[in-house]
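My questions will all concern the structure given below.
With one protein chain withheld, the remaining protein chains of the complex are depicted in position.
Up next is chain A:
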Amino acid sequence: MGGHWVPNESPSIVQLFHAIIDAPLYHLVVEGLLLIWVFWLIFRKSYNPKDKAPLTEKEEDDLIEEWQPEPLVPRNSPSFDPDHPALNPRIIQSKIGKYMVVKGRKCLNVSTHDYLCLNEEPSVEDASVKSLEQFGVGSCGPRAFYGTAGHVHVFFEERLAKFLSCQEACLYSYGFSTIASAIPSYSKRDDVIFADAGVNFAIQKGLVASRSEIRYFRHNDMDHLLELLLEQQRLDEKNPKEAKVTRRFLVVEGIYMNTGDLCRLPRIVELRRQFKVRLLVDESISFGTLGKTGRGIFEHYGIPNSEADLITGTLEYALSSVGGFCVGTSFIVDNQRISGHGKSSSGYCFSAALPPLLAAGALAALEYIESSRGIAAIERLRRNCLLAQVEWGDVPGMELVGDAVSPVKHLQFKDRSENLKDDSRALQKMVERAEEMGVALTSACYVEDEDVCMPPPSIRLVVSSALDDGDIRRVADVLRRSAPRPGR
């Protein structure tokens, strides 16, 4: 045995066949089993990946027969609510400015997100009309596909990037889709996103679309965030190979739409550096309202913009136009513009560009904010916010939630009833009473089945720079008078 380990001693064919007869039993058993496996594999039915297995005619008929169309609004379902605001629209019959005409009544507006009241600014209107005359209404295509009108879009992007002292900006055609498609253009399957549980619906949709692993930390609870980050660090140490390709993101809002709170940016920036996460900040509300010159949450805390990897915002609030924007380094922003291979931002690449007249309007609004009048308006807004926090907080049975400097505040019940529906109905009644007294309020609406962290029913109050002290006191008075009696 072992003789053939000696070089050049190869067995002849005859020797080989003789060897079969002398083969040990275990060997024959192993080979026998293997051969059975081979035959089983060969005679087993193959699965053909190209086979699509078309349905037979009968199967098709059965499927069609089975299908029962459902009504869009199932009237018999328990979730059907005839008082739902969507079924009872309040129609506005005028331009939305400081005042607006709701159902024929002139009301003071504390419900729309026009913090600097630029809807009534003549320079914005003139710029839009001029652009309309030059370019028409639509942009006729996505940005990379004939949609870039003249220099309007490019010029606005340059101005915005300069205003926020970032390398580059890109323009989206709809505020909601900005963050909702910016997040999935970076974060992918196998990446991890840490997000505040109080983020708005657009961000939640972006998180879902990214297919990443999402870890929500309790709203503005930095200790919980730290806990989650440490947990992730432990996981990464256990599996360094996977950690190498896993990217970690942190998503917060400058001012939270659902609560009116400011994010704890200084601590967040600290944690970002410590744990090397990529920070995405949505400045939808804080842009144009916070900081001395309206540059947002970063200016408010005196932190350079470069501490965030990506900042998104909307043109629909402070700039009173339509659309959204992303700013960051050229490297970050370019990633959204290139198309293909799941890297690009769907909201940017595959939507028609922002109509030029809206971009021109936003540009004029930005110029206004940069002017001395704009700075004065922002100062006035801040003063109004602080005053409103004091005046509007004094409503019996209700409390005002939100940061003092935030232009968005939520008025909600101190003691909530068990049934959220009762609370929202009471608030709806309050809105109607206030409307009769000449103040347009709105209750905050949410997609109840899908929101990860449903805020309690509330009336969302929006402060604008156009209000004067008398207006704020008048709103406070109307709030007190229209508030539901105890026991509702």
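Following the convention adopted for this analysis, contacts are C-beta pairs under 8 Å (C-beta built on N, C-alpha and C of every residue); 3 or more make two chains touch, one makes a residue touch a chain; residues count from 1.
Criterion: contacts and distances are computed from a predicted model.
Colleague: If you had to name the missing chain as UniProt does, which of "Alpha-N-acetylneuraminide alpha-2,8-sialyltransferase", "Mitochondrial import inner membrane translocase subunit", "ORM1-like protein" or "ubiquitinyl hydrolase 1" would it be?
Modeller: "ORM1-like protein"
Colleague: Would you indicate which residue among A:38, A:55, A:73 or A:445 is in contact with the undisplayed chain?
Modeller: A:38
Colleague: So which bits of chain A touch the chain we can't see?
Modeller: 1-2, 4-11, 15-16, 19-20, 22-24, 27, 30-31, 34-35, 37-38, 41-42, 44-49, 188-190, 211, 239, 242, 245, 340-342
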